[in-house]
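Shown here: the complex without one of its protein chains, the others still in place.
Up next, chain A:
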Amino acid sequence: MGRKQGNMTMAMASEAPKDGFRLSMLIYDTRFRSFTIQVIVLLLVLLGIGWLVDNTIANLAAKDKDINFGFLWNRAGYDIEQQLIPYTNDSTHGRAAIIGLLNTLVVAFWGCIFATVIGVFVGVLRLSKNWLVGRLMTVYVEAFRNVPLLLWIIVVFVVTSETAPQPKDFKVTAEMVQTGAEPAAQKILFNTIAITNRGWNIPGPLFERPLPTVHLGSVPLNLTFLAIIAAVVGSFVANRRVLRHARLVQEDTGIRPVTWWKSLLILIAPIVILLVALGFHLDIPAFPADENGVSKGFNFQGGILVQHSFSALLIALSLYTGAFIAEAVRAGVMAISRGQTEAAYALGLRPGRTMNLIILPQALRVIIPPLISQYLNLTKNTSLGIAVSYLDLRGTLGGITLNQTGRELECMLLMMLTYLIISLIISSLMNAFNSAVKLKER
């Protein structure tokens, strides 16, 4: 049957010019068939879209609704605990959506960083010759890859929020001062972080002599942060110049000038000087105490209170995505053939330099594409914050705003578009990076 048809098609192809156009050629002649199919598909798609639009209009009319984005400028009327820019419940729904978007981005940003650190660390350790370490890392990777992310988020949230002590357990009472007893709960990590049932009290940055905040129109510009960013970026640029100069000298004379102390100085000195000049110190959360050391008040003062919803989401996302990144890293390093290592040893390179100069640059090219998709997955998975009531984009725009205004179509449309744009931006950034480090072929 198949062969007969094949012959038929070939015969048609050679005879077709002689015959005139017949209707059956629309299906059986390969020159016209793709045209026919596309026209049919186009018609079907248009019909489908028309049907959906028609239904939507009918449904909207039946519910006495319209499509209108005006609600974005109405008063939101709900509070958001974690806000990166000023917001009160008098602000608009639009501003609430932006707060939500920023909350999504901040989890995604820190999550990507932590997940990469964990992933690279675990991926390399899993390749170690140490039997015990290898097994432990395998257990970690398999445990996190084969259990739903939602479970990790909920478990971390429930365990930290339900088992953590109350703030009053950290208080030192007059009785304790007399008897020398310790309070029921202690801060961790050198007495800097207090985990209570309300959240994580972590140290915050504090400047004694901050630069003023300038208003550029209605946009407030915090000069302190701008100065710090400028100092960091400036020292990185300067360091690159030093390294480029060193490379030029090496290419000219064959001797590479010693640069490590210059680099260290350029990278560290400016930021340290700036921070000292601004009077930077950490604001450690603590109870206000009187002269005897007896605590006053009901809660910690100073520092930053991080909500359990944020910390649980961040920890679970980092550990979960870290397991996937570890697999990508391991696969990338294993993809480099053994001959590369042997060739490097034959050239007399030490193991450390072999890793840095030969294996890693090649492995990086294999690692980056899966890494991109893991970053994208992590960003999309931040929407699981719904399980712990984290008010991200889905919680504000697609949650409370949607329920309050009843504008499902508009809210869902805006939310999907925003996620789509974030995904496209991340993937285009990482693709640009990928093509920059890609092996340049003919």
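The rule is simple: a residue touches a chain if its C-beta (ideal position, glycine included) is under 8 Å from a C-beta of that chain, and two chains touch if they have at least 3 such contacts; residues count from 1.
Throughout what follows, contacts and distances are computed from a predicted model.
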Problem set entry | Chain not displayed: protein name in its UniProt record ("Pyridoxal 5'-phosphate synthase subunit PdxT", "Lipopolysaccharide transport system ATP-binding protein", "Amino acid ABC transporter permease" or "Thiamine biosynthesis protein ThiS") | "Amino acid ABC transporter permease"
Exercise. Which residue from A:Leu60, A:Val117, A:Ala181 or A:Val237 sits in contact with the chain not drawn here?
Worked result: A:Leu60
Problem set entry | Touching residue (missing chain; options A:Gly50, A:Gly70, A:Pro148 or A:Pro257) | A:Pro148
Problem set entry | Hidden-chain contact residue, picked from the options A:Leu206, A:Ala231, A:Leu267 or A:Leu409 | A:Leu409
Seminar exercise, completed: Filtering A:Tyr28, A:Trp73, A:Phe109 or A:Phe298 for touch with the omitted chain leaves A:Tyr28
Exercise. For chain A, which residues touch the unseen chain?
Worked result: 2-3, 5-7, 9-10, 27-28, 34, 37-38, 41-42, 45, 52, 55-56, 58-60, 62, 125, 128-133, 136, 142-143, 145-151, 154-155, 158-159, 162, 376, 380-381, 383-384, 386-387, 394, 398, 402, 408-409, 412, 415-416, 419-420, 423-424
